[in-house]
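Missing here: one protein chain of the complex. Every other protein chain is in place.
Our next item is chain A:
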Amino acid sequence: MISKEIMQILSVSEIASETVEMVLRNEYISEQAIPGQFLHILIDGHTLRRPISIADINRESKTVTILFKIIGDGTKTLAGFKEGMEIDVLGPSGNGFLIEEQDSVVLLIGGGIGVPPMYYLARTMVKKGKKVIAVLGFQSKSHVFYEEKFKELGETIVVTNDGSYGERGFVTDILGKIGSFDTYYSCGPVPMLRAVTNELQGRRGFISIEERMGCGVGACLACVIPATDEKGYKKICSDGPVFDAREVTL
(Lines give C-alpha, C1' and ligand atoms only; values in the text may rest on other atoms or scores of the structure.)
Protein backbone atom coordinates (compact mmCIF):
# COMPACT_ATOMS: atom_id res chain seq x y z
CA MET A 1 0.00 0.00 0.00
CA ILE A 2 1.12 3.55 -0.75
CA SER A 3 2.41 5.40 2.26
CA LYS A 4 3.67 8.93 2.77
CA GLU A 5 7.25 8.44 3.85
CA ILE A 6 10.31 10.49 4.64
CA MET A 7 13.48 9.22 2.97
CA GLN A 8 17.02 10.14 3.95
CA ILE A 9 19.40 10.98 1.12
CA LEU A 10 22.56 8.89 1.48
CA SER A 11 24.29 9.97 -1.72
CA VAL A 12 23.82 12.02 -4.87
CA SER A 13 26.08 11.55 -7.90
CA GLU A 14 26.02 12.52 -11.53
CA ILE A 15 26.62 9.23 -13.37
CA ALA A 16 26.16 10.45 -16.95
CA SER A 17 25.34 13.66 -18.75
CA GLU A 18 22.45 15.30 -16.84
CA THR A 19 21.72 11.98 -15.17
CA VAL A 20 21.72 11.68 -11.39
CA GLU A 21 21.86 8.61 -9.17
CA MET A 22 20.39 9.12 -5.71
CA VAL A 23 20.51 6.56 -2.93
CA LEU A 24 17.79 6.92 -0.31
CA ARG A 25 17.10 5.16 2.94
CA ASN A 26 13.65 4.11 4.10
CA GLU A 27 12.62 0.86 5.71
CA TYR A 28 9.02 0.66 4.51
CA ILE A 29 9.73 1.40 0.85
CA SER A 30 12.76 -0.90 0.75
CA GLU A 31 10.69 -3.75 2.17
CA GLN A 32 7.61 -3.24 0.01
CA ALA A 33 8.73 -2.12 -3.43
CA ILE A 34 8.75 -4.44 -6.42
CA PRO A 35 10.29 -3.73 -9.86
CA GLY A 36 8.30 -1.26 -11.97
CA GLN A 37 6.92 0.74 -9.04
CA PHE A 38 7.73 4.40 -8.58
CA LEU A 39 8.09 7.10 -5.94
CA HIS A 40 5.98 10.26 -6.14
CA ILE A 41 8.41 12.86 -4.88
CA LEU A 42 7.49 16.19 -3.31
CA ILE A 43 9.81 19.02 -4.26
CA ASP A 44 9.33 22.18 -2.21
CA GLY A 45 7.69 24.98 -4.12
CA HIS A 46 6.03 22.61 -6.60
CA THR A 47 2.31 21.85 -6.60
CA LEU A 48 2.70 18.49 -8.32
CA ARG A 49 4.89 15.65 -7.17
CA ARG A 50 7.40 14.10 -9.59
CA PRO A 51 7.10 10.41 -10.48
CA ILE A 52 10.48 8.63 -10.50
CA SER A 53 10.96 4.88 -10.89
CA ILE A 54 12.64 2.70 -8.35
CA ALA A 55 15.90 1.61 -9.99
CA ASP A 56 17.13 -0.70 -7.26
CA ILE A 57 16.45 -1.87 -3.72
CA ASN A 58 18.70 -3.25 -1.05
CA ARG A 59 16.64 -4.86 1.71
CA GLU A 60 19.64 -5.41 4.00
CA SER A 61 20.78 -1.79 4.01
CA LYS A 62 17.14 -0.58 3.62
CA THR A 63 18.12 1.55 0.65
CA VAL A 64 16.32 2.55 -2.51
CA THR A 65 18.15 3.84 -5.59
CA ILE A 66 16.61 6.23 -8.10
CA LEU A 67 18.13 7.50 -11.34
CA PHE A 68 16.78 10.57 -13.01
CA LYS A 69 17.50 12.92 -15.83
CA ILE A 70 17.50 16.68 -15.30
CA ILE A 71 14.57 17.81 -17.45
CA GLY A 72 13.11 20.95 -15.90
CA ASP A 73 12.79 22.82 -12.62
CA GLY A 74 11.73 19.91 -10.46
CA THR A 75 14.47 17.47 -11.36
CA LYS A 76 17.01 20.32 -11.34
CA THR A 77 16.10 21.17 -7.75
CA LEU A 78 16.15 17.50 -6.78
CA ALA A 79 19.62 17.10 -8.31
CA GLY A 80 20.84 19.89 -6.05
CA PHE A 81 19.78 18.07 -2.87
CA LYS A 82 22.66 16.91 -0.70
CA GLU A 83 23.52 13.87 1.34
CA GLY A 84 21.86 14.11 4.76
CA MET A 85 18.78 15.95 3.52
CA GLU A 86 15.33 14.34 3.54
CA ILE A 87 12.63 14.04 0.90
CA ASP A 88 8.89 13.45 1.26
CA VAL A 89 7.58 10.71 -1.04
CA LEU A 90 4.43 8.72 -1.68
CA GLY A 91 5.22 5.12 -2.44
CA PRO A 92 5.72 2.50 -3.43
CA SER A 93 3.28 3.61 -6.17
CA GLY A 94 1.83 1.74 -9.12
CA ASN A 95 1.48 -1.95 -9.86
CA GLY A 96 4.96 -3.12 -10.92
CA PHE A 97 6.01 -5.76 -13.46
CA LEU A 98 4.37 -9.16 -13.55
CA ILE A 99 6.98 -11.89 -13.53
CA GLU A 100 5.94 -15.10 -15.29
CA GLU A 101 7.29 -17.95 -13.17
CA GLN A 102 7.65 -20.35 -16.11
CA ASP A 103 9.79 -18.03 -18.27
CA SER A 104 13.43 -18.88 -18.75
CA VAL A 105 14.63 -16.00 -20.94
CA VAL A 106 13.36 -12.41 -20.75
CA LEU A 107 14.14 -9.44 -22.98
CA LEU A 108 14.35 -6.04 -21.29
CA ILE A 109 14.21 -2.94 -23.50
CA GLY A 110 14.84 0.43 -21.89
CA GLY A 111 15.10 3.84 -23.49
CA GLY A 112 16.72 6.83 -21.74
CA ILE A 113 14.94 7.50 -18.45
CA GLY A 114 13.10 4.22 -19.06
CA VAL A 115 16.32 2.32 -18.30
CA PRO A 116 16.23 2.72 -14.46
CA PRO A 117 13.25 0.44 -13.70
CA MET A 118 14.82 -2.19 -15.97
CA TYR A 119 17.76 -2.54 -13.60
CA TYR A 120 15.77 -3.60 -10.54
CA LEU A 121 13.75 -5.88 -12.83
CA ALA A 122 16.93 -7.45 -14.26
CA ARG A 123 18.32 -8.10 -10.78
CA THR A 124 15.06 -9.69 -9.67
CA MET A 125 14.91 -11.87 -12.81
CA VAL A 126 18.46 -13.11 -12.32
CA LYS A 127 17.71 -13.89 -8.67
CA LYS A 128 14.80 -16.00 -9.87
CA GLY A 129 17.17 -17.93 -12.14
CA LYS A 130 16.08 -16.39 -15.42
CA LYS A 131 18.36 -15.38 -18.26
CA VAL A 132 18.22 -11.66 -19.04
CA ILE A 133 18.94 -9.97 -22.37
CA ALA A 134 19.02 -6.15 -22.07
CA VAL A 135 18.73 -3.66 -24.90
CA LEU A 136 19.42 -0.13 -23.67
CA GLY A 137 18.89 2.95 -25.81
CA PHE A 138 20.47 6.36 -25.15
CA GLN A 139 20.76 9.64 -27.08
CA SER A 140 24.54 9.55 -27.28
CA LYS A 141 27.70 8.28 -25.56
CA SER A 142 27.64 10.86 -22.76
CA HIS A 143 24.14 9.75 -21.72
CA VAL A 144 25.01 6.06 -21.29
CA PHE A 145 24.75 4.71 -17.72
CA TYR A 146 24.65 1.37 -15.89
CA GLU A 147 26.08 -0.58 -18.87
CA GLU A 148 28.57 -2.43 -16.66
CA LYS A 149 25.93 -3.19 -14.04
CA PHE A 150 23.62 -4.70 -16.66
CA LYS A 151 26.53 -6.67 -18.16
CA GLU A 152 27.07 -8.37 -14.81
CA LEU A 153 23.52 -9.68 -15.09
CA GLY A 154 23.40 -10.82 -18.71
CA GLU A 155 23.86 -10.05 -22.39
CA THR A 156 23.62 -6.26 -22.81
CA ILE A 157 23.40 -4.30 -26.03
CA VAL A 158 23.74 -0.52 -25.94
CA VAL A 159 22.28 1.55 -28.77
CA THR A 160 22.83 5.28 -29.24
CA ASN A 161 20.72 7.40 -31.56
CA ASP A 162 23.77 9.13 -33.01
CA GLY A 163 26.01 6.05 -33.07
CA SER A 164 28.58 7.65 -30.77
CA TYR A 165 28.62 4.47 -28.67
CA GLY A 166 27.51 0.86 -29.23
CA GLU A 167 25.09 0.25 -32.07
CA ARG A 168 23.68 3.19 -34.02
CA GLY A 169 19.96 3.92 -34.22
CA PHE A 170 16.94 2.97 -32.13
CA VAL A 171 16.35 0.00 -29.86
CA THR A 172 13.87 -1.36 -32.39
CA ASP A 173 16.58 -1.50 -35.10
CA ILE A 174 18.29 -4.38 -33.37
CA LEU A 175 15.35 -6.37 -32.03
CA GLY A 176 15.55 -8.57 -35.15
CA LYS A 177 19.00 -9.76 -34.09
CA ILE A 178 17.97 -10.91 -30.62
CA GLY A 179 17.81 -14.63 -29.91
CA SER A 180 14.68 -16.30 -28.60
CA PHE A 181 12.98 -15.11 -25.44
CA ASP A 182 9.73 -15.79 -23.58
CA THR A 183 8.48 -12.37 -22.49
CA TYR A 184 9.62 -8.83 -23.16
CA TYR A 185 9.51 -5.86 -20.80
CA SER A 186 9.92 -2.29 -21.96
CA CYS A 187 10.01 1.22 -20.51
CA GLY A 188 10.74 4.48 -22.30
CA PRO A 189 9.10 7.38 -24.11
CA VAL A 190 5.73 6.60 -25.72
CA PRO A 191 7.01 6.78 -29.35
CA MET A 192 9.62 4.14 -28.44
CA LEU A 193 7.01 1.93 -26.76
CA ARG A 194 4.80 2.24 -29.82
CA ALA A 195 7.67 1.13 -32.06
CA VAL A 196 8.60 -1.72 -29.71
CA THR A 197 5.06 -3.07 -29.40
CA ASN A 198 4.65 -2.86 -33.19
CA GLU A 199 7.90 -4.68 -33.81
CA LEU A 200 7.08 -7.39 -31.27
CA GLN A 201 3.39 -7.66 -32.08
CA GLY A 202 1.86 -10.94 -30.91
CA ARG A 203 4.65 -11.58 -28.39
CA ARG A 204 3.90 -11.59 -24.68
CA GLY A 205 5.10 -8.30 -23.30
CA PHE A 206 4.71 -5.71 -20.56
CA ILE A 207 5.28 -2.00 -21.03
CA SER A 208 5.67 0.79 -18.50
CA ILE A 209 4.05 4.04 -19.64
CA GLU A 210 4.90 7.65 -18.83
CA GLU A 211 2.29 10.37 -18.57
CA ARG A 212 1.89 13.66 -16.75
CA MET A 213 0.30 12.89 -13.41
CA GLY A 214 -1.80 14.81 -10.93
CA CYS A 215 -2.50 13.07 -7.62
CA GLY A 216 -0.50 9.93 -8.43
CA VAL A 217 -2.88 7.77 -6.39
CA GLY A 218 -5.72 7.17 -8.87
CA ALA A 219 -8.17 9.88 -7.84
CA CYS A 220 -7.88 12.76 -10.31
CA LEU A 221 -7.96 10.97 -13.70
CA ALA A 222 -5.14 13.06 -15.19
CA CYS A 223 -3.05 10.14 -16.42
CA VAL A 224 -5.38 7.78 -18.20
CA ILE A 225 -4.90 5.66 -21.28
CA PRO A 226 -7.56 4.13 -23.52
CA ALA A 227 -7.95 0.41 -22.83
CA THR A 228 -9.64 -2.47 -24.56
CA ASP A 229 -11.70 -3.48 -21.50
CA GLU A 230 -15.31 -2.66 -20.70
CA LYS A 231 -14.43 0.41 -18.62
CA GLY A 232 -12.62 1.85 -21.64
CA TYR A 233 -9.61 3.29 -19.82
CA LYS A 234 -6.87 2.56 -17.29
CA LYS A 235 -5.23 4.88 -14.79
CA ILE A 236 -1.49 4.95 -15.39
CA CYS A 237 -0.55 5.88 -11.81
CA SER A 238 -2.59 3.19 -10.06
CA ASP A 239 -3.64 0.49 -12.60
CA GLY A 240 -0.17 0.92 -14.18
CA PRO A 241 2.37 2.22 -14.96
CA VAL A 242 2.95 -1.35 -16.23
CA PHE A 243 0.44 -2.81 -18.65
CA ASP A 244 0.16 -5.95 -20.71
CA ALA A 245 1.12 -4.68 -24.17
CA ARG A 246 -2.17 -6.05 -25.51
CA GLU A 247 -4.55 -4.37 -23.05
CA VAL A 248 -3.86 -0.69 -23.78
CA THR A 249 -3.91 1.43 -26.92
CA LEU A 250 -0.81 3.58 -27.33
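What we mean here is this: contacts are C-beta pairs under 8 Å (C-beta built on N, C-alpha and C of every residue); 3 or more make two chains touch, one makes a residue touch a chain; residues count from 1.
Simple rule for what comes next: contacts and distances are computed from a predicted model.
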Record-based protein name (UniProt) of the chain missing from this complex, from "Respiratory nitrate reductase subunit gamma", "Dihydroorotate dehydrogenase", "Cytochrome C" or "Glycerol operon regulatory protein": "Dihydroorotate dehydrogenase"
From A:A79, A:V105 or A:V217, residue that would touch the chain that is not displayed: A:V217
Footprint left on chain A by the chain that the document does not show: 1-2, 4, 42, 46-49, 74, 90, 211-226, 231-233, 238
